[in-house]
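All protein chains of the complex are present and in place, except for one that has been dropped.
Showing chain A:
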Amino acid sequence: MGEGHTLFSSLSLVQCPIKPNRSTLSVVQYARCRALTLGSTMIVPKMRREEIKKESVLKLLGEEFGSTLRLDGEERDERERLNFADFQRAKSVCSSWFSTSTTVTKNQIPLLILFPEKNHDNCCRLFNPEEKDRLYKTKDFGVGFAKSVCIATYGNWLLMQDSMYNLYILHLFTRERINLPSVESQLGKVKVERTIYDEFRIIQDESESEDMSIRSPVFWIDEKSKDYIVLWGLKRCCLVSAKKGDTSWSQIPNTSDCCDMVYKDHKLYFLSNAGTFQLLVFSGDINFKTFKQVHLCIDNNVPFRGTRFQLSDPWWIETKLVVTVTGNVLEVRKMWTESRTCSFSVQKISSSGLFKKYEKVDSLGDEAMLWDLGITVPANDIEGFNRNCIYFCGSPRGFHEKNTSNVFLFNLKTRKVELLHKFDCSSLQLSRARWFLPSLTHT
């Protein structure tokens, strides 16, 4: 029982006014002074005493369960008492266990969210790699949910896009919905118009194009204040962002042709298709925050970064930006080869003056990469997750299938793909799966 973890040690010890000597009376006093627990007086009638005892035990257990989920490095107990799912259930049992759930965990446990097929139900399923034979079902999201697509996640929130390119943020558990500005509301040089058939006209300088495309969407949201910021690449034109209170999307200058981006700790990591890497920070006065570029480096080799086909092997390449736990930036390529296998190459980006430098990465060390989220997480403390692996979802039939309900991992040591789990699509009618990091704090 370390400091602060149990009721016993968290109560301040009452100092005895008299120095204990050998008489029985002062020993009794001393015993009471050195060790206090709730409701331990002899005068209380027996039934009430039993209730008080029960309450004390429940409080002790609640603190134990809550404290061992607090993964703070040295303070962590050797054994985690309850895993994430059990802890959630325990919270619902009684008020003593519910109120201890306000601890914040630094570590988060990735879960897989599985979306329903159209015309099936409107519930998501959650998969915990620690409990392979169970699936948790969320409540019904209502008609129309299955017609929307989840394009990004942050904590317990999903960024959804419906068939008419309307964007909104949805809370996975409370189903709270935050609508975002319509995509045609743009502040900046590029104009977007929606035609009567819900098609688009995108006008940049002199050129016009049709087809809307929303590239590499990312967002951040604060659970309590519901403060948020959402970013995506408007086709090849520029990056756009909107924060809470905005009625339009603001275009960020000098950010064009998005290959991929990651938004972490209010830093925007941006990789363009030309290979240019930019680091922007979202800062400024509370009422006027903007993105300021703090770093830029360009690529003197010019291979096009975007997802593409090639004539040579590998014939399909997808490039992604990944930010590690410690803030290293990686450029990761997922490739499909002639032999119909999937493989990954990982390079660390740094810069030498204006130019980008690459360093091959052979091992992620104790971290695991979540392809969907563009980040790595420390894997040693998480059951069911292996270090030095890349977790991604795919389809048994090939990279291009939209149905991505199989869970794979690429082991960087063996350089082989392993199947983590195969979901029974026929009975479950699942369309897509993605990894997310639910937040364990009490909303």
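Basically, a residue touches a chain if its C-beta (ideal position, glycine included) is under 8 Å from a C-beta of that chain, and two chains touch if they have at least 3 such contacts; residues count from 1.
As a convention for this text, contacts and distances are computed from a predicted model.
> Can you tell which of "Glutaredoxin domain-containing protein", "Peroxin-5", "FAD-dependent oxidoreductase domain-containing protein 2" or "SKP1-like protein 12" UniProt lists for the chain that's not drawn?
"SKP1-like protein 12"
> With the full complex in mind, choose from A:F65, A:W336, A:F410 or A:F423 the residue touching the hidden chain.
A:F65
> Have a look at A:F98, A:W316 or A:Y358 and name the one touching the chain we're not showing.
A:F98
> From the listed residues A:L135, A:V149 or A:I298, report the one that touches the chain absent from this view.
That would be A:L135, which touches the missing chain.
> Write down which of A:L82, A:I203, A:L296 or A:V361 is the residue touching the left-out chain.
From the options A:L82, A:I203, A:L296 or A:V361, the contact with the absent chain belongs to A:L82.
> Residue by residue, what part of chain A touches the chain that was omitted?
Chain A touches the missing chain through residues 1, 6-9, 20-24, 26-28, 30-32, 34-35, 37, 40, 42, 53-54, 56-58, 60-61, 64-65, 77, 79, 81-83, 85-86, 88-95, 98-99, 125-126, 134-139, 173-175, 442-443.
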